[in-house]
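The complex appears here without one of its protein chains, the remainder shown in place.
Going by the order they are written in, the chains are A, B and C; count residues from 1 in each one.
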Amino acid sequence: MKNTIGNHVSVTLFGESHGPSIGVVLDGLAPGMRVDEEYITAMLAQRRPAGALSTARREPDPFVIESGVWQGYTTGTPVCIRIPNTDTRSGDYADTRWLARPSHADYTAHQKYHGFEDYRGGGHFSGRLTAALVAAGALVMPSLVAKGIAIGTHIQRCAGVADRDFGDIAQDIAALQKLDFGALDAAAAEEMQQRILKAKAEGDSVGGVLETAVIGLEPGLGEPWFDTVEGVLAHALYAIPAVKGVEFGAGFGLADMTGSVANDAFCQTDRGIATATNHSGGVNGGITNGMPVIFRCAVRPTPTLSRPQNTIDMRTGEAAVLQSKGRHDPCIVHRARVVVDAVTALAVCDLLAGRYGTDWLGAQ
Amino acid sequence: MKNTIGNHVSVTLFGESHGPSIGVVLDGLAPGMRVDEEYITAMLAQRRPAGALSTARREPDPFVIESGVWQGYTTGTPVCIRIPNTDTRSGDYADTRWLARPSHADYTAHQKYHGFEDYRGGGHFSGRLTAALVAAGALVMPSLVAKGIAIGTHIQRCAGVADRDFGDIAQDIAALQKLDFGALDAAAAEEMQQRILKAKAEGDSVGGVLETAVIGLEPGLGEPWFDTVEGVLAHALYAIPAVKGVEFGAGFGLADMTGSVANDAFCQTDRGIATATNHSGGVNGGITNGMPVIFRCAVRPTPTLSRPQNTIDMRTGEAAVLQSKGRHDPCIVHRARVVVDAVTALAVCDLLAGRYGTDWLGAQ
Amino acid sequence: MKNTIGNHVSVTLFGESHGPSIGVVLDGLAPGMRVDEEYITAMLAQRRPAGALSTARREPDPFVIESGVWQGYTTGTPVCIRIPNTDTRSGDYADTRWLARPSHADYTAHQKYHGFEDYRGGGHFSGRLTAALVAAGALVMPSLVAKGIAIGTHIQRCAGVADRDFGDIAQDIAALQKLDFGALDAAAAEEMQQRILKAKAEGDSVGGVLETAVIGLEPGLGEPWFDTVEGVLAHALYAIPAVKGVEFGAGFGLADMTGSVANDAFCQTDRGIATATNHSGGVNGGITNGMPVIFRCAVRPTPTLSRPQNTIDMRTGEAAVLQSKGRHDPCIVHRARVVVDAVTALAVCDLLAGRYGTDWLGAQ
Partner (left out) sequence: MKNTIGNHVSVTLFGESHGPSIGVVLDGLAPGMRVDEEYITAMLAQRRPAGALSTARREPDPFVIESGVWQGYTTGTPVCIRIPNTDTRSGDYADTRWLARPSHADYTAHQKYHGFEDYRGGGHFSGRLTAALVAAGALVMPSLVAKGIAIGTHIQRCAGVADRDFGDIAQDIAALQKLDFGALDAAAAEEMQQRILKAKAEGDSVGGVLETAVIGLEPGLGEPWFDTVEGVLAHALYAIPAVKGVEFGAGFGLADMTGSVANDAFCQTDRGIATATNHSGGVNGGITNGMPVIFRCAVRPTPTLSRPQNTIDMRTGEAAVLQSKGRHDPCIVHRARVVVDAVTALAVCDLLAGRYGTDWLGAQ
């Protein structure tokens, strides 16, 4: 499988930035999962936030559920969600068609598809396809919540500014849902936004780190070799454009710890067996241990800049200077937050369906 | 699939630490790949290095190729490599059976398998199974080399000591093959080993970071969504026990860069199109761009310590103190190096077979 | 995977008879395959033939290629073809909602989906979804033809009337493309149609056998265990509603032969090595041997009848009589012909991509 992920609940993405539509097919969902179209709309809106950070607010992407949902519930058959493309100005691209944008996929797509790629607006590689991912994640999220599972992501770091750590995770996840800019500390959020605007003014861009928590997972999800919780999640998360690192628990910080510091001692609590610390990020031996699953994604700065950049012409191999025109986001960290939530929700559905069977997440 | 990875070249691990055998089945290999049993033996020996760092040198694990190889070449049918278990002293485990070792898989295995797990020596979760992975990787490696692809991993960091960066990667990879302790800088290697011995003396353990380079990959490998090069590699790498983070190129370091610094400008070289820097680690949009693929794995300190540790009894949930007995490695970073190489080699075979077809890596 | 088939070229179906759209996602296609929309239209028209046998001629289903095709060629990214539903009169179904149509999927869908199924018009089980399969098959067919591969299906038997056997297969396949009713012998075709009309007049339905030939396949496709050519094709063909048997070569006829009759002697011909007979249907040990691949599908009579039928009410379990209203096809054998071609074309693409790599069927 190429553009599909998931053993039990599978997700297939299709579409190009300037084609008729983008979309997603979800298969393996339980019948009887309640579908909340307003919630999908709300999550799509979080991917396109208001304010000076991004281009002027546009309405969230309208979507059509083509199949698999009836009378407000999943039917158990494949769900296709389609988002028509509008506002596509293909003419803009002709004069830069052969100039490979640095750290974009123009060159690799050209090598892979031998010139048949639809290069307009990044084609199939466009970040726009994450809208379909968000819609898919938003479709399943309420069923996870109904099972006591919550997922939330905050901007742990952006443009060199750090957010506070997760505290009471359930409360923080609830709070994050209402934030337009997903940093838990208001002052940090303000400072991050100032630096994003500064980068924008300089024709530059900034990156950051997103930190995610998943709570309410029973122990026992995941497999020892290959389909570890870490491997399954990382595989999915790396599909998000701009993610270049994924770490669990203390992650790279573990490299400099001693075992006596790093180890998470088991202990008895009033909620059952737990660990005193959570340096392992809720996963031991690839399997959930009942503690919150915690991970972080490194998000590179947006590669599209309004500054001139050195590159080559893909036809001739000759040096060229690329001067991008039009609107560009100086940062996508805050927009990627909800994409990480969505990808995580879909991966969690897959793990649950494998363990508990097809019907578990539904009304039965 | 649970204990299997790979779409085209698939790898299935089986075995428990104290069962009759561990092993691996490789399917989808080209017919006509030359198999070098001495090289397999050598790579297995690197997983069990000599010296004071580990237990006294033992011979490398003897292996049996049960199928799929004939007269020195792969036949194109599934290859099963089996490594019999010997030297298993099961009696050692009975009195600590119910004490969950912190940050080990005892508790999660118990939750997942409801008490039917073979807990002896970590069972299916034992690091011993990486011997089968190493044998599998060593079986395919010469065919990659014959295609101009080289893979090498150095200990970028261990016990707080940093190695030098990769320089001439081809030379460094060649040098690493001959090193017992895989740090490129001799002084750093010495210091790392001293600190490992110190940790051992204190009943403690240390971790580190492994950095890997893959050179010789053509542009165009990988898929835009989900089966990205990063996703495919990370999925496989997280199977290695103790890996808790994977990052590509500048990885988490990208989070604090601006786009104008992070972007890798394309340029023309005497070897064709390249990029002036390689912060992207050889991958744009999930697809190889022809630059070296560079990634790092965070390796946690070995969770088994000779110090007493707090835990619980899994039967009763009551607090307990675990006092491990016997030999324990104070560090596995240097041993995991060859496991990372092997896993990488197998994932690269999978990517190549998907793009170029079944026969490409063989003699045809 | 549930509603997906194919290891290398994958096909995912979505949609319900009375939902907004049905459709298909094809992934793993080579870039640079020429797409002929007129040919797709023509194959869709063959699924809805003219004449008294079926309902009055309607135009072929309009389709939209949402992604993966640009400027007349596949791009190499997922192709979504969508066919909007129109002419859906949902009101018709309310009063028979709980009466399980015999040999239809109403009862099994109800058991599987716990009442959340969209039952209108058969929902996801509707034969209408084969239109999406036909469109997908028609999209890839010209690329197979360009590689010298031809696929054709004739009505070997219908309503008790036998067609002549395949003769010169290439010529017969060419002739079949132009036939509205796909029997090779004109007199047999006429007799079959008379019997279909007779069944219709009696409120009854008839079945038949479809025989397919694939020519131009190189020896060496398929795998010895599990992904045999027979297994891969049969898996796909059984997705066609009404197919209840699949046999290769002499098939069930082999059961009564002796080995000395059944065996296909190898011989040298001016076109290379061949076999003197083809009782094996072009497949030995699961692998193509270069002879035409020949198979037959048993097609049951359409289960929808205008006669009253005994059944039960799914709510109460009580006996009931079902009196279907509206138009019903007294036979689908002739319509299923092009569906078998399409499914075969897709399965062949999958086998080819596995062996020769992703790009093989494209312009490269």
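Quick notes on this structure:
Here is the rule we use: a residue touches a chain if its C-beta (ideal position, glycine included) is under 8 Å from a C-beta of that chain, and two chains touch if they have at least 3 such contacts.
In this text, all values refer to a predicted model and were calculated from it rather than measured experimentally.
Taking the full assembly into account, the omitted chain touches A, B, C. The chain omitted from view is touched by exactly one of B:P20, B:P62 or B:G148, namely B:P20. Within the complete assembly, C:D264 is the residue of C:D163, C:E191, C:D264 or C:D341 that touches the hidden chain. Seen across the whole complex, the unshown chain contacts chain B at 1-4, 10, 12-16, 19-23, 25, 27-28, 31-32, 64-68, 70, 73-80, 82, 112-114, 116-118, 123-124, 359, 362-364. In the full complex, chain A contacts the hidden chain through residues 7-8, 77, 224, 353-360.
Across the interface with the omitted chain, chain C contributes residues 1-5, 7, 11, 13, 100, 102-105, 107-109, 111-112, 124-125, 129, 157-158, 160, 199, 203-209, 218-228, 230-232, 234-239, 241, 243-260, 262-268, 272-273, 275-276, 279-281, 283-290, 296, 298-305, 307, 309-312, 317-319, 354.
Criterion: only the chains that are shown with their structure count from here on.
The central chain here, found by comparing per-chain C-alpha centres with the mean of all protein C-alpha atoms, is A. A separation of 27 Å divides the Cα centre of chain A from that of chain B.
Between the CA-based centres of chain B and chain C the separation comes to 45 Å, rounded to the whole angstrom. Shown for chain A are the residues in touch with two or more other chains, namely 1-4, 13, 112, 124.
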